[in-house]
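Every protein chain of the complex appears in place save one, which is left out.
Presenting subunit A:
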């Protein structure tokens, strides 16, 4: 029996830490520029919270991009739908939301978030079957179909709820800040960070510790070979699409509470950010998406504080810079 190339030296897989260190380096570089340590801490906490919310919304899109090769320009619809569904729960229980009891607040917030995820996920099922299924593999048609779907969704929300902005006040126990010396960190931002981290850890556990995760990772890389091994990847597509839609719904609730308002075109401001995150993270990479979301939020917060006029283009500049460094994103996964 021949030792088939067993003697060949195997290059040790390199741990690519540069993208992980990037937000750390950026945050540290901002200390002298911002000047005040307390302002820097506040901005950093705001960046992390905003980054986590963007990550939650973008994580589904990056998997849909990577696994299904689908350009879903209508992802923002799930965000808006999630937020509106939450208002349906918040409105009749306004007294409980404003009660000065954490448990009472959570008793409304948790079902609202779960219902939003369920409705957005169900809407994802309909969108995948009706809009995406006929145009798999046809990018131009995907863009047209999903953009059309987004317009229909927005107009439907206008028709059902009216054009006015709906207030969505934070629950009473999530108002205010934690005070650490002369640093104030908003309670809601801490909650957003915790939820974002929990979502990230949950996705990583599923992707790295379960067979379902193996299939998703393999499918992102080579769908055809996964099918040739006997797996029906279309079902996996549908499951990932629904999960991504549900996460967008959760992100919509969190963003609405962050802004304390809901309106049908709320996803417009987020869609560009989400696409920037997905692209700079590397299509299909959850880790890249996580780091990309933090970077985008940092650039928005630090940039907005230091050079307010630059805030409008800061994320595009970030994307250009990252893609010049790594043309396929921070962590390239797919061969596409």
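In this text, contacts are C-beta pairs under 8 Å (C-beta built on N, C-alpha and C of every residue); 3 or more make two chains touch, one makes a residue touch a chain; residues count from 1.
The definition used in the following text is that contacts and distances are computed from a predicted model.
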{"item": "Chain not displayed: protein name in its UniProt record (\"Spore germination protein\", \"ABC transporter ATP-binding protein\", \"Cell division protein FtsX\" or \"Transglutaminase-like putative cysteine protease\")", "value": "\"ABC transporter ATP-binding protein\""}
{"item": "Hidden-chain contact residue, picked from the options A:36, A:164 or A:222", "value": "A:222"}
{"item": "Residue in contact with the excluded chain [from A:230, A:308 or A:327]", "value": "A:230"}
{"item": "Hidden partner interface residues of subunit A, rising order", "value": "1-6, 8, 10-13, 211, 214-215, 217-218, 220-222, 224-233, 333"}
